[in-house]
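Contents: one structure, followed by commentary.
Note that one protein chain of the assembly has been removed; the remaining protein chains are unaltered in position.
Chain naming follows the written order as A and B, and within any one chain the residues start at number 1.
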Amino acid sequence: MIVTTRSINVDTNTTSDEAYVSVINITPQVHKYAMEEYISNGIVTLFIPATTAALATIEFEEGLVSDFKKIWSRLVPRDIAYKHKFLWEENNAFSHVRASIMGPSLVIPMANKRLILGQYQQIVLVEFDNRARSRQIAVQFMGE
Amino acid sequence: MIVTTRSINVDTNTTSDEAYVSVINITPQVHKYAMEEYISNGIVTLFIPATTAALATIEFEEGLVSDFKKIWSRLVPRDIAYKHKFLWEENNAFSHVRASIMGPSLVIPMANKRLILGQYQQIVLVEFDNRARSRQIAVQFMGE
Partner (left out) sequence: MIVTTRSINVDTNTTSDEAYVSVINITPQVHKYAMEEYISNGIVTLFIPATTAALATIEFEEGLVSDFKKIWSRLVPRDIAYKHKFLWEENNAFSHVRASIMGPSLVIPMANKRLILGQYQQIVLVEFDNRARSRQIAVQFMGE
């Protein structure tokens, strides 16, 4: 069995986005790592060690990404009363709650050296924080 | 270590459903595969390579399944304005957004040759697309 753990680094900034959400396509980097590892069959575990960002899959089309962001304004609005404000300059309870609901982990099976992903299915980092962040996503290959 | 990857094929159609959601119980097939594999301890990774369907667990009771569908009409309605409409006949942004939030993967541990599932907990495919689809769910066993 082989286990290797790598990381993908992404700088994010949601402040210019109306919904304070940023969606970053990390699929090419995951494919690149998969080709470099000696694993034919097994899993790739992606994990974001953070409480205001999440991982997901989505068809990475501009209109759809915009729709996805807009839904978060509807589900977990920024402008309702929150209690999580220990530092005045943060005020990002909405970011935490959105990230918790989306979830930090994603497990994708590999077979015959290929990730089992849909034709239009992309792996994305979903940044929910309301300030610039540097993210490091763990990408772990386990298999044979 | 053993790694084997199989698939479950399901034809779906949500068009007769008011909420455009279909919930299909795939638990018996996963149990059948688990019995056929020589794995005592490890994981089963389920993954749907698609952007308009998801995987979940739920108590598979008719009233509850109906409640689950209805909530999606509330959370991500069909009748609000979406930008994802590159083909007129599609118009399924709501399907994509629902599937992204639910998520494509599910990992269930196995111990002593048994899936660790609750007594009433069933594994389901949740079809969110607004047209008939043929789905192929990856079911990968990894362990010893």
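Observations on the structure shown:
Operating definition for what follows: a residue touches a chain if its C-beta (ideal position, glycine included) is under 8 Å from a C-beta of that chain, and two chains touch if they have at least 3 such contacts.
What you are looking at is a predicted structure, and each value in this text was computed from that prediction instead of being measured.
Residue B:Ile116 is the one among B:Met35, B:Ile80 or B:Ile116 that touches the chain missing from this view. Shown as candidates are B:Ile43, B:Ala93, B:Leu125 or B:Ala138; the residue that touches the absent chain is B:Ile43.
Even with one chain removed from view, subunit A keeps its contact list with that chain: residues 1, 3-5, 43, 45, 47-51, 75-76, 82-86, 93, 96-97, 100-101, 103-105, 107, 138, 140, 142. Summarising the interface, subunit B meets the missing chain with residues 1, 41-43, 56-59, 61-64, 66-68, 71, 75, 101-103, 106-109, 111, 116-118, 120-121, 142-144.
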